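Only one protein chain is missing from this complex, and each of the others stays in its spot.
Labels for the chains are A and B, by order of writing; each one numbers its residues from 1.
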Amino acid sequence: MSGYLEGIMVLLAVNVVFAYGGFLPLAAGQLNLGLAGFAAIGAYSSAYLSNVFKLPPLLAIAFAGIVAGTVALIVAVPVLRTRGIYLALATFALGQIVQAIILNLEIVGGAAGYPVAAFIRLPAIAATAVVVVALVWLLFATRFGIAVTAVHDDESVADLMGIDVRAFQVAAFALGSAIAGVGGGLYAHHFSFIEAQYFNISLSITIVLYVLLGGTQTVIGPLLGAAVFTLLPEVLRASANWRYVAFAAALIVLMALRPEGLVTGAQLRRLLGLARAQPRHAAVAATLPKEPSG
Amino acid sequence: MSAADPILRLDSVSKHFGGLRVVEDLNLAVRRGVRTALIGPNGAGKTTVFNLITGVFPVDAGRILLDGADITATPSRLRIGHGVARNFQNIRLMPHLSTLENVMVGQHCRNRGMGGVLQPVNLVPRNRWREAARAALADAGLIEYERSTVGNLPYGVQKRIELVRALMAQPRLLLLDEPAAGLNPAETEALQAQLEKICIGGLTVLVVEHDMHFVGALCADVIVLDFGRKIAEGSPEDIRRNPMVQEIYLGAPVAQPMERHSARSA
Partner (left out) sequence: MLGSIYAMVAVALTLSIGVLRFLNFSIPGLFMIGGMTAWASLRAGLRWPLAIAAALVAGAFASLVVERFTWRWMRGAQDFVPLVSSMAFLLLFEHLAVIYWGSELRTVPPLFANTDWRVAGLVISLPQLGGLVASIALIWALTLALARTRLGRGLRTIAEDSDTALLLGVEINRIVPVLFLISGLFAALAGVIFALNYRQVQPFMGEMVGLKGISAMIVGGMGSVWGSIAGGLIIGLVEVMSIGYFGADFVDIAVYGLLLLILFVRPTGLFAAAFAGQRA
């Protein structure tokens, strides 16, 4: 595999992981504008663990995910007491604070950045991405997925149905942040150098935008969004800045015409042949159908 | 039939919003296993009573007892676990969940703990919770819609799905807020049949309704509210003849007003 192609695939894998970091809170109805901050926590803690304690990179990255998730858990309690726009702003402030703190941490290089000694290649990165996607997919195939979507759709009815709204919101927020941390760790150990300036609000916004591009109604949406964001500009041979311009413009148009994103739940069900587009109104015998379910 | 042990009791319950007293020193009891109607003109406080029972609002005074247990201070999230489930006047299904998933939301209170959360309902083909939900849909004649997006379904179908969702919680007391509103006569009959079938199992139903014919056909007890207070209770026949009730609805006591209505809708 050529170096160029490997680079693209690595970027795709990292973006996919970031995408699922953004997807978790969005699926529960929260906008986490501090994603880059959690990615930074993951990047820096994994880099520190592998540089200083000589931990194998993948282990360091796993730990880093836990660190990021734990920080998210701690701040989730006050942060998730806010709602809607206030929540988005609180996460935004959080991301800015994390970035500012890291800029001041001389132990990890401060403003000069932090070189990362250990290096991982595409197979490890791709495998991690696959594991993340599989875990999220499995999780959403359980009651967790139903509960989170219920919380997203109608908090008060979900509560009346016995769902612990706050608990699921915290869980989605913490898990998403942990995944973002893993993404940061992957990034750190392949690009060999991290700086706080990279983990800025633009990164958070970009991730949120490509998750929304793919659509947050299905588990496959974020994957598609990350893929389109990463691969389409390569296919079109766009320069780094024009790709952002095109991406932003596409998002603006998409939000106007189809805010649900590229893949919707109904569409996916139809696509997989699971639901009829129009329900039949004929009388139906009350017997269980014989085709396999699931 | 034991009249002594009501499944639901409100003792001197009051609720006001700002200066408006919506429910005023309300005392009512719903007998176990008896289909009961809660009627009254608009603004009488009926939906507020439902909201108080399910915990959407806390009471300002008084107690709510569900099957003997004092749930006055119980958080709303836990009340469905105590055995009271409801539907909503304006249907509130989850638009991003399929019909089957919406119904499975009703099971959530019975499928508790981490094992419940991680129950692979959409993963394992013959998961028992999923099968139970499918069986309930089939029972209600709605299995064909199991994977449909709820938003596109006809109004009457959505109402029945919401009912199945509430039933999945296996409640002892079912609160129905205008279940027949907006249904055509055929759908109303189907709903009536569904409700009668459910109640055979001993479920108690408390219905808020304006359709007096529906109430008369379905319920054995009727409680009348006006301005947040109970002003009458009894069988549908008693209520029809009650001059106070007639006055609220029609402005003045009238001889046999309801017969004309029932003749028309027969």
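Definition applied: a contact is a pair of C-beta atoms (placed from the backbone, for glycine too) under 8 Å apart; a residue touches a chain by one contact, two chains touch by 3 or more.
No experiment lies behind these values; they were computed from the predicted model shown.
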{"item": "Visible chains in contact with the missing one", "value": "A"}
{"item": "Sole residue of A:T206, A:T230 or A:T264 that reaches the chain not shown, by the stated touch rule", "value": "A:T206"}
{"item": "Touching the absent chain when the full complex is considered, from A:V52, A:A167 or A:I252", "value": "A:I252"}
{"item": "Among A:I74, A:A100 or A:A134, residue touching the chain not depicted", "value": "A:A100"}
{"item": "Chain A residues touching the omitted chain (full complex)", "value": "31, 78-79, 81-82, 84-86, 88-90, 92-94, 96-97, 99-101, 103-104, 111, 200-202, 205-206, 208-209, 212, 239, 241-242, 244-245, 247-249, 251-252, 255-256, 259"}
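Quick note on the criterion: only the chains that are shown with their structure count from here on.
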{"item": "Chain B contact footprint on chain A (complex, rising order)", "value": "138-147, 149-150, 152-154, 156-165, 217, 265-266, 269, 274-276, 279-281, 284, 286-289, 292-294"}
{"item": "Chain B residues within the chain A interface of the complex", "value": "54-56, 76-81, 86, 88, 92, 94-98, 101, 104-106, 108-109, 111, 116-127, 130-131, 134-135, 138-139, 141, 143-145, 147-149, 152-154, 157, 165, 169"}
